[in-house]
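Below is one structure; the comments refer to it alone.
Removed from the display is one protein chain of the complex; every other protein chain stays in position.
All chains are identified by letter, namely A, B, C and D, in their written order; residue positions are counted from 1 within each chain.
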Amino acid sequence: MLKATIVGSVWSTKRLDDVPPGSILEVEVDAGARLLAFDPLGCGAGERVIIATGSVAAAWFKGPSPPIDALIIGSIDEDTPSEA
Amino acid sequence: MLKATIVGSVWSTKRLDDVPPGSILEVEVDAGARLLAFDPLGCGAGERVIIATGSVAAAWFKGPSPPIDALIIGSIDEDTPSEA
Amino acid sequence: MLKATIVGSVWSTKRLDDVPPGSILEVEVDAGARLLAFDPLGCGAGERVIIATGSVAAAWFKGPSPPIDALIIGSIDEDTPSEA
Amino acid sequence: MLKATIVGSVWSTKRLDDVPPGSILEVEVDAGARLLAFDPLGCGAGERVIIATGSVAAAWFKGPSPPIDALIIGSIDEDTPSEA
Partner (left out) sequence: MLKATIVGSVWSTKRLDDVPPGSILEVEVDAGARLLAFDPLGCGAGERVIIATGSVAAAWFKGPSPPIDALIIGSIDEDTPSEA
C-alpha cells in the first residue's frame, strides 16, 4: 500500500456506467507521484491516507468488480509516529 | 487511476483477433509518461480523462476478458477545480 | 518480491471494515522507495524482510481477499550473504 | 498498453515446461525501458508494436494461463499519425 495525502478530487459526468457512485480523489504519494483513488471513507483535503492499488481495489466492491484500480482503505491516525 | 490527456491514437491492422474493436488512444499522464488505453467513451485529442490500468481494465469487457490493460473510465469535467 | 527494511508503522482507526486486524508496517525497499505492507510475522523496526506485492498479497488471506496489496512473507536471515 | 519497438529476441533452452512455444522478443518502450514480450504475431526487428502487460497477457492463452506477463497484441500501422 502507499501513504498519501489527499490533494483534490475529480468530477466526471461523462463516464462508464460501471464506475461506482462516490468520490474519486486525487492523492499525492509520499514520493511525489499522483494517483486517483476511490474514496469510500469520506476523506478531506490534506488528510493522510492508505491507498491499495491494483485488482485488490476492484475486488473490494460488492458484486461485479468495477474498473477501479486504487482505493483508500484507511485514514492514518494523526498521532502515528512518523518513524518507529 | 491516473489523470491523463489524450495525445493521439494508434491504428493496428495486424492484431490479435481478441483485441476488441474500438479506439486505442495514446494518453500522456500528468507525470509525463505515455500509455495506450482503450476508449469506450469516444474521447478526442486534448480531452482530460481518467485511466484505470491492469486486470481491472480487461475485466470491464463483457464476455471473455481481452488482452487490454488500460481503459478510459471517464472524462474529467472541465470545471473540476485543479486542487481542492 | 522486494528486499526491504522496516522503518515504521501506521495506525488507522478510521478504516474499511475489510482491512484485516494486524500491523501495517512502513518499509523502505533497497532502491529507496517506501511502501506499506501487512505484517503477519511480528517484525520489528530495522528488520530486513521480503515483500510480495499485488493481488498475490491479498490472495494469501483466508476467506474473501481483503484490499491489501503488499505482504511481508519472510524475514531475511541475518547471516544471508549480501552477494552470492 | 505500451508503444514499443522490437529490438531483439531471447533464446531459452532451459525453461519451464509451461512457457508456451513461440517467440519471446525484446522490446524497447518509447520511454526507453526494455521488456520481454511473447509474440503471437510474427513480428520482426524494428517493427512498432502494442504491448499488453500483467495478468491479461497470460489470460489470453487458451487453457491454463502460462507464466507470461507481456504480450504483443498488435503491430502499429506505419501510417499512424504520431500525434492526433
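By definition in this document, contacts are C-beta pairs under 8 Å (C-beta built on N, C-alpha and C of every residue); 3 or more make two chains touch, one makes a residue touch a chain.
Everything quoted here is computed from the prediction, not taken from an experiment.
Engineer: One chain isn't displayed here. Which of the visible ones does it touch?
Structural biologist: Contacts of the omitted chain with visible chains: C, D.
Engineer: State which residues belonging to chain C touch the missing partner chain.
Structural biologist: 1-3, 30-31, 40-41, 50, 52-57, 59-60, 71, 73-77, 79-84
Engineer: Residue by residue, what part of chain D touches the chain that was omitted?
Structural biologist: On the side of chain D, residues 7-16, 18-19, 24, 26, 33-37, 45, 54-55, 57-58, 65-70 touch the unshown chain.
The working rule: only the chains that are shown with their structure count from here on.
Engineer: Between chain B and chain C, how many steps is the shortest route if every step has to go to a touching chain?
Structural biologist: Tracing touching chains, the least step count from chain B to chain C comes to 2.
Engineer: If I superpose chain B onto chain D using their CA atoms, what angle of rotation comes out, to the nearest 5 degrees?
Structural biologist: The two chains, chain B and chain D, differ by a rotation of 70 degrees.
Engineer: List, in ascending order, every residue of chain C touching at least 2 other chains.
Structural biologist: As it turns out, chain C has residues touching two or more other chains at 55.
Engineer: Among all the chains shown, which pairs meet the touch rule set out at the top?
Structural biologist: Listed in label order, the chain pairs in contact are A-B, A-C, B-D.
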